[in-house]
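All protein chains but one are shown at their positions in the complex.
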Amino acid sequence: MGNAFKEESTELAKKTAPADLMIVAKGLTKKYDDFTAVDGIDFQVKRGESFGLLGPNGAGKSTTMKMIGATSLRTGGELTILGKDPNKQGPEIRAHLGVVPQTDNHDNDLKAWENLYIYGRYFGLGRKFLKKKVEELLDFAQLQDKRDVKVDQLSGGMKRRLTIARGLVNEPEILMLDEPTTGLDPQARHILWDRLFRLKEEGVTLVITTHYMDEAEQLCDRLIVMDKGKIMAEGAPADLIKKYSSKEVLEVRFGSSKNAEAAEKLKHLGDRIETLPDRILFYAEDGEKVLKQIHKLGFEPATSLVRRSSLEDVFLRLTGRTLVE
Amino acid sequence: MSLINASIDSAIAIAERRSGKFGAEFYAGRTNAILERAFLAFKTSSWMIVLSGFVEPVFYLLSFGFGLGALIGGVTDGAGNSVSYAAYIAPALLATSAMNGAIYDSTWNVFFKMHFGKLYQTMLATSLGTLDVALGEIGWALLRGLAYAMGFMVIMAPLGLIPSWWGILAIPGAVLVAFGFASIGMGITSYLKNFQQMNWVNFFMLPMFLFSGTFYPLSIYPDWLRMIIEALPLWQAIQLERDLTLGTVGWSTLAHVAYFAVMIVGGLYFTTKRLSALFLR
Partner (left out) sequence: MLTEPKMTWQGAAKIVDMKKALTWGPWFVAEYRLRNMSKWLGAIIAFGLGNPVLYLLSVGIGIGALVDQNQGANGVDGVSYLTFLAPALLATSAIQAAMDETSFPTLQGFVWDKSFFSMNATQLTGGSIVGGIMIASAARCIFNTGIYAMVLWAFGAITAQSILVLIFAAIFAGLAFASVMLAATSFVKHDDGFFALVGRFIIAPMFMFSGTFYPLENLPIYLQWIGWISPVWHATDMGRNLSYGHDVAPGMMVIHFAFLLAILIVGQVVAMRQFSRRLAK
């Protein structure tokens, strides 16, 4: 798959006044020796927006996040965050940001509340202010009863909430979340989503990477799909589904040995068909209708399922099904 | 709750105050935040272990100074006077105490924070600069070295092992020694990548302790070996402390001081440089 899917990204830029642009990247590139992690990407994020970066492992999402976070120097192109250059004004830019890295990197020698407090001190915030702020954040993260517990004794979900709370200590204008819910149970994910929504309502700009398509659909106003350092597609989740997938998907199974043979005879059905080792997918406006046609042709699937098309279908179509190690 | 709060002295305002000033890209003037973090961690850690680190030199003083001293009698100091064996090795062990305290924190602890705790990465994701981190961590290691040296002094002084009034300067001398070792320790550690390489630090420390004129004068060595040892930091530290406690102060004492000044500046420079290369690249 090539750049055929790449959408015009200038559309939004025209509509938005420059003052409201939080992040502007033009031809943004990051090269490590002979490896190009990010390969000349363009995007913009405006104030109050919730912006998603999607892509398989190694797509360049985390590198892009680090460059925005002014902890990794770009090697080409332009990048401005709040009108400043991260290669030159690192500490100043970082003062505006809240960073939630992919892996929780708490200070394991410190208690929960101390982690929040000292992180605020790193920004030079006053002790009096922080005393109040820490309480507020402990409430926000629902960690009041764990305040005096050392971080290494917290559960995975608690640590994640603490990391997010920590990223808020300087009341950032942009909150950067790198896979915020990876490794969490469903309850913890939903609590986190709720917290992030509330931040969005407060006017915080969110930049999110995720592997979970349902999460991207829930949280992102707009997203880019990256693969191998390039942008494959850009747009709102619903628009992307409309553009790159059908309304519904029918999944049928004939048994591992018979799928390929059946697919050969059914390939004219639906808008598009995809044959996997364990099942066949039909992309269509109406899944039930395709199923009836299959029956009519004399095929009896072992199981069948009609579902709505999701961002996951878009993602797999754009980035392929091969495992990325 | 209010997350956007414009009325307070915000992180942005604080960061922008230094904007445009010299060194703004690597120094935010907030070393104290790093020291505060170290103190918080110290409070909740097993500080018994940290403080007990000064006992080893004390054991050496008691066992060697008095037990072996009975077999050895006296040793001739730099000025040609005979001093008791205990008084001869005591300043060496004082210098070693200052070195140990500084080195424990600035090597292994720094290594763990750097590669496992990811602490510096976290710090540098805020508006802190690399020099803030380097100064703070080295400063804390210095304090530990100073604490060990003071602990050792408390035992050494009442035993009558400081014959000269110059000995008052032995503690400031220990600060200099600890600063030097902390600085160079963190500088070197920041370039090391794995445990095997870290083990070389230990591998270097023990012979330096055993052979730097700690327990006997360098005169038993051939000239080439003596010159190598005289270039090592522990020998410089031991001579500095020995000059002060035995009162054999001279121009060479100042040379030892200069040696440590260079060590401090060099260590800070390389640490700061390396932190940017590792976490801000």
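Should a chain be cited, it is by its letter among A and B, assigned in written order, with residues numbered from 1 in that chain.
Note that a residue touches a chain if its C-beta (ideal position, glycine included) is under 8 Å from a C-beta of that chain, and two chains touch if they have at least 3 such contacts.
For clarity, every value in this text was computed on a predicted model and none was experimentally measured.
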Among the chains present, which touch the one that was left out? B
Sole contact to the chain not displayed, among B:Tyr60, B:Trp235 or B:Phe279: B:Tyr60
Could you pull out which residues of chain B are in touch with the chain that's been left out? 46, 48-49, 52-53, 55-56, 59-60, 62-64, 67-68, 70-73, 75, 85, 196, 199, 203, 206-207, 210-211, 215-216, 220
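Just so we're on the same page, only the chains that are shown with their structure count from here on.
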Parts of chain B lying in touch with chain A, wherever the complex brings them together: 1-5, 8-12, 14-16, 18-19, 24-25, 28, 30, 33, 36-37, 40-41, 44-45, 117-119, 121-129, 279-281
As the complex stands, chain A meets chain B at residues 69-73, 88-92, 94-97, 99, 101, 103, 105-111, 114, 117-119, 121-126, 129, 136, 139-140, 150, 168, 170-172, 199, 202-204
